[in-house]
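Every protein chain of the complex appears in place save one, which is left out.
By letter and in written order, the chains are A and B; residue numbering begins at 1 in each of them.
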Amino acid sequence: MDKFDRQVRIWGTHGQHIIETSHVCVVGSSPFAFEIVKNLALPGIGCLTMIATNSRDLEQNQFWNMKTWNVTQIDWNAEKMGSDVFWSDFELIIITTGQNDVLKVFRQIKSPPVLLCSTSGQNGFVTFLSGEPHFVVESHPEHTIPDLRLGALRSDLSQFYSEFLKNTVCISDLPFAALLYHACENVLKEKKPHQVINRHDLKDQINVLQNKVSPNTQLPNFFEALRFAHLALERTETLPENVIRCLALKDVSCQIPFNQNVQTLLRALSSFLDTPYSEGQLPLAGIIPDMESSYEMYTALRNAYSGAAENDVKIFHNLVSSEVSHIEIDQVKSFCRNCRHINVIEPIGKLGDFESVLNDETTDSTIIKNVLHSCLSEALKKEDKRRFYPCISFVAGIAAQEAIKVLTHQFLPLHNTLVYEGELGRLRSIKI
Amino acid sequence: MADPATSVLVLGAGGLGCEILKNLAFQGVPTIHVVDMDIIELSNLNRQFLFEEKDIGQPKAVIAARYINEKHLIGLGDRPVCVTAHFQDLTLLSDSFLSQFTLIVSGLDSIQARRAINSRLVRLTFDSGYEKCIPLIDGGSDGLQGHCKVIIPGFAACYECSLATLPPENESYPLCTVANNPRLPEHVIEYLLTVQWAQEHPDRSFDYSVDEHFQWLLNRSLERAALFKIDTSKFTASFVLGVVKNIVPSVASTNAIIAAQCCNEVSKLMYNDYDIETSNNFMVYNGQDGCFTYAFVHERRPDCLVCGELT
């Protein structure tokens, strides 16, 4: 069993590969900065640099095994670090201090994406700064609607269903998707042209079909058909709002290689939607949920969807290749499978924009401003340092988690600021 | 001011346990005990930072305690921070041992162990007529999600009070589907474990840690999957083990967040910041879509089988 087995189950081997080849810089040398470094070294960030902006916390420095983690520790040098060039090798910079000489540099330079974060006493915050949009390809939604397209079947799928039903002698073992197709067909026969099916008619028809094969007992597949009847009425030819937002950004200027790749894929998606083949619909996920039915029928249905999805990938890949050739088929496959759930967030563009918002007299701005300024005074009493240590650890956990989301482009990261109030044990998401 | 005589028992020296121990040490708790019956494995090292590769095969509790003790931290009242290890099953701890602690923090992965310690602590309070009352702060993590519960016997909801809200630990499928109509890889594995193993080996129970048993499962999975036209490429050792062991995904950052929340509650209790009867005692965390926490008061159940009698 691999060392990273437990986390690969979250973001896959491709996510792990990104982590292991990433360069991340943590600016700061407080206990908070050490905690973040620990949280990034453990999942295997390939190259970690820690820049001490004032004296390193000695207790922390000797507590952690910095050597075994292969962390490069260097000192802040305003001259050397004052230009874009120094920072350009990092995929992400995590600034953990409000020191003015540090912030001054980041107000001026053009840097890779930044997480600015800090804690003071029981409070803390994390904010996401980047000059370009952040695309999330695998958003891992917790609840997804099965991608069956029953409400607007593409011709390849409707052809499958119609033949499937022609060859079915008895409908008592049909998976619910096929039952819904069958019920819709029957309802439409009784309707005038251009009339739409409503939920009521559909449910009645399902009950009629069930009564034909099993008048006395409720069959589990018919039960599922009633439960998922709404899937047959869904207008899947309209694009989800998240996809539309992504498509709108397909041509804005991006420097981050990952974003550039996503934009290439988005342009291909736009062409795909224009092809007669797609009928204006997104590529199929090709994965169907389990359905009560005989395994033979289920297998036939599963193969139909996965086959149609493979076809989509082939056509999609040709569209991508016509533009550039370096995008691999696996990436195209993954994009097609997840494209219903792709998403984009727009971080705060510049540090200056963030700072100017802090001058507003809102509660959140005040908390953040206080944290940012007071994290400098090392005057925290020894007792308070001990008492509030868990708050540091909490915000450092959040910062590292968001860093990994940003690097892997999996899961929606903070959008765009998180405020932690330890006294209330509360984490709030705000948009600046 | 916190009492330098504070002593805390940590249950579990895994992903959460390592974080909890580190936090308590930096919080300056001078007397810390840790109980864990597991030994260190390679797949622990992506998050259990008190261990290194050379420690594989050693007891977690012992190595974790040694790591922190070697740092010679100074705690409350200028007392040295000292961690004592107990390499044993926590359900076998004696009442007199448990009684010595001010607080207990748990970072366990089993509902069973939590229920066991919860009922022990409630009974301690009951039997002593409230002379003893040891708060239990319970953390749990699963992927990018987690929870933290503060259990104060007789004052706030106990673990058993919230039992009905728990989802089942293992996904389960209808036996007839598993036997006659398997459609998913999980159906195949479930059949082999619940039916076929007993048919072929009526005298032995299945143990995934025995190579021969696991190999049997892998081979039979492929045969049965092929029989029912299920994609055999899904049956990697990692996937099959994940289903059999019910492996919960785990990452350092979630453990850091949940352990910090637990230890924040420890601070609040130690520094009298915690309002015993009105504070939120139940917090859930989800980092899947942005970051989200939700805290609320879980009321005691008057008919709770464990703490209902503690009036």
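The rule is short, and it goes like this: a contact is a pair of C-beta atoms (placed from the backbone, for glycine too) under 8 Å apart; a residue touches a chain by one contact, two chains touch by 3 or more.
Operating definition for what follows: contacts and distances are computed from a predicted model.
Novice: Which name from "NEDD8-conjugating enzyme UBC12", "Iron hydrogenase small subunit domain-containing protein", "NAD(P)H-quinone oxidoreductase subunit M, chloroplastic" or "Metallothionein-I gene transcription activator" does UniProt give the chain that's left off?
Specialist: "NEDD8-conjugating enzyme UBC12"
Novice: Under the definition given at the start, what are the shown partners of the omitted chain?
Specialist: A, B
Novice: Among B:Glu53, B:Asp142 or B:Glu169, which residue is in contact with the omitted chain in the full complex?
Specialist: Considering all chains, including the one not shown, the answer is B:Glu169.
Novice: Taking the full complex into account, find the residue in B:Leu42, B:Cys82, B:Leu98 or B:Ile111 that is in contact with the omitted chain.
Specialist: B:Ile111
Novice: Tell me which stretches of subunit B touch the chain missing from the display.
Specialist: 3, 6, 102-103, 111-112, 115-116, 118-119, 122-123, 126-127, 129-131, 133, 135, 152, 154-155, 160, 163-164, 166, 168-170, 172-176, 179-180, 194-195, 198-199, 269-270, 272, 274-277, 305-306, 309-311
Novice: Which subunit A residues touch the hidden chain?
Specialist: Residues 214, 217, 219-220 of subunit A touch the chain absent from view.
Note that in this section only the chains that are shown with their structure count from here on.
Novice: How many angstrom lie between the CA centroids of subunit A and subunit B, rounded to a whole number?
Specialist: 28
Novice: Which residues of subunit B touch subunit A in the complex?
Specialist: Interface residues on subunit B, with respect to subunit A: 1-2, 19, 22-23, 26-28, 41-43, 45-47, 49, 52, 71, 73, 75-76, 143-144, 177, 181-184, 228-230, 238, 241-242, 247-257, 259-267, 270-271, 273, 280, 283, 285, 287-293, 295.
Novice: Residue numbers of subunit A touching subunit B in their complex, please.
Specialist: Interface residues on subunit A, with respect to subunit B: 1-7, 9-10, 31, 35, 38-39, 42-44, 59, 62-65, 68, 139-142, 290-296, 298-299, 302, 383, 386-394, 396-398, 400-402, 404, 411-415, 418, 422-427, 429.
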